[in-house]
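Selected chains only, in their assembly positions.
Order as written gives the chain letters A and B; numbering starts at 1 within each chain.
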Amino acid sequence: MNELIGRVFNFEKTVFPSSSELYGTLTRDGQSPKALMISCADSRIVPEEIMQARPGDLFVCRNAGNIVPPYASMLGGVSATVEYAVAALGVRDIIVCGHTDCGAMKALAYPEGLEAMPNVAAWLKHGSAAQTVVDSCQGHLEGDDRIRAMIYENVIAQLSNLRTHPSVARAMASGEMSLHGWVVDIHQGQVLGLDGQTGQFTTLRENTPLPVAVPAQARYQMAEAAE
Amino acid sequence: MNELIGRVFNFEKTVFPSSSELYGTLTRDGQSPKALMISCADSRIVPEEIMQARPGDLFVCRNAGNIVPPYASMLGGVSATVEYAVAALGVRDIIVCGHTDCGAMKALAYPEGLEAMPNVAAWLKHGSAAQTVVDSCQGHLEGDDRIRAMIYENVIAQLSNLRTHPSVARAMASGEMSLHGWVVDIHQGQVLGLDGQTGQFTTLRENTPLPVAVPAQARYQMAEAAE
């Protein structure tokens, strides 16, 4: 038997008993997670480890490349997960979280290897905006530099896609929603955040203000003012 | 600032330094996860906690309802994630993992509340087979019993969908792939597994054989034998 699979036996024996009070509360009261994190399926990026999150803290959507298709595609799992988080659970912070050494972003930067993976290729079409921006504005970059640029631009592109979702648009219009664009650098052990004002990614540090991609800002007085 | 968001500052300060050797190996050698887990976005179900997995152990796809659309839909994130796990990373154990008290499964069992969430409703169409089976074969169940039946049947339905993916079909034909169907019971603190032979879910316990939904079994001699 796969050795990892075998570890599941410990859940009943040790993991659950040691957190039984927390699980008890969470099953009695239901979940009320504090944020939605959309991150990569990569085994090295464990959202709960990065956030020191306990069960119940973080609603998590994970897929190859931390992609968020725009709203049009009615059957998608990311769209459903975003809608459930925002409309049913009232989540008001969404983090799109990329990471260095991302296999999906390598494929977006150097698509040659994608012929044998048509589903991955199709899925990465949702990263075309990143690809186009890097090709056009950073065309001189190569190798790791090109991949790193793709990782950043992909987070930016997915944030644009995220804004097309009605539940997100609604919470933004009413000034309740903050959008975050992060990149976990697993080489340096740092997390970088996008500052929407400057378009720059900067390292998240306690002594500097948290950069936010799209800060909460109410807009719902609009129609009146326009008259 | 959202208190959870603030915890990210600790990643650089304490989390990464305490695992720097592991991250060093994982960035130098790349990932080689031991399994793919497809589980729910629910904040209470942390795959790495259930498996006691460390960074690098588990490739993880998470969405509302631990759904796996069948192969036809070329643009989907789950399809891409499965393909990447199996074809690029060589994963040979896939776990479809449901859980008790699942909001998506409640919605599948009692769809009245879905009108305000059209994306979730559309996504849960991929669970129609579970819905049809429960309605027809377990129509007498109500409330928690009906939801629990839906949770089980949904895992079975998603395993059927998973088998339509070419990368999975290939690894099954060559006898390399095992498929697992689990349900985490966060009330009892247990994990149940589907036994594909009997169609029953039983509690996973160290002293009993691990129930497997579809055990590895080679079929590639087939064409010769048929002549």
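One rule holds for everything that comes next: contacts are C-beta pairs under 8 Å (C-beta built on N, C-alpha and C of every residue); 3 or more make two chains touch, one makes a residue touch a chain.
Everything numeric here is computed off the predicted structure, so don't read it as measured data.
Shown here are 2 copies of a single protein sequence; counted across the entire complex in this file, the number of copies is 6.
The rule we apply is simple: only the chains that are shown with their structure count from here on.
The centroid of the Cα atoms in chain A and the matching centroid in chain B are 19 Å apart.
Across the complex, chain A is touched by residues 1-13, 15-17, 20, 23, 26-27, 30-31, 33-36, 41-46, 48-53, 55-65, 67, 69, 73-85, 87-88, 92-93, 95, 100-101, 103-104, 116-120, 122-126, 165, 178, 180, 182, 184, 186-187, 189-191, 203-206, 210 of chain B.
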